[in-house]
Every structure is written in structure tokens, then in C-alpha cells.
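Only one protein chain is missing from this complex, and each of the others stays in its spot.
Up next, chain A:
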Amino acid sequence: MARAGGISNPVNVGIAVQADWENREFISNISLNVRRLFEFLLQFEATTKSKLASLNEKLDVLERKLEVLEVQVSSATTNPSVFN
């Protein structure tokens, strides 16, 4: 009985170690995927920031052009004798 208990102990230890290794592998896989998700999020944020900055710049240029056009049109409407 003692030998059976002694034989089962290493087996149990072995099984426990194997289970532990599997758990650790699972955890490493999960952490790896989470890190990949984090890297995707960082890259997505950088790309979106650059695109939004370019769009903002285009909008600023458009706004200035519209202001100039507004001034020109207002001057034309206030001085209709120029077109006569």
C-alpha cells in the first residue's frame, strides 16, 4: 500500500505538472493575443490620428477659401455698379 501510494505520488505529480504546463501555455496564448490586440489598437490610433489631422487641415483651407469668397461676394453685392 505504501508502495502503491508511493508509485501514485509521482504519477500525480506528473499529471499535475502537465496540467500546469497546459495552463501556462493557455495563459501565454491568451496574453499573446491580447498583446497583438493592443498593438493593433495602437496602430489604428496612429493611422486615424494622421487621417483626421489631414482632414482637419483640408477643412481649415476650405474655411479660409470660403471666407475669401464670402468677402468677394459681399463686396460684389454691395457695389453692383461695377457690373454695369
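To be clear about the criterion, a residue touches a chain if its C-beta (ideal position, glycine included) is under 8 Å from a C-beta of that chain, and two chains touch if they have at least 3 such contacts; residues count from 1.
The working rule: contacts and distances are computed from a predicted model.
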Omitted chain, identified by the protein name its UniProt record gives, among "Trafficking protein particle complex subunit", "LSM2-LSM8 complex subunit LSM8", "AP complex mu/sigma subunit domain-containing protein" or "ABL interactor-like protein 3": "ABL interactor-like protein 3"
Where the unshown chain meets chain A, residue by residue: 23, 26, 30, 33-34, 37, 40-41, 44, 48, 51-52, 55, 58-59, 62, 65-66, 68-69, 72-73, 76, 82-83
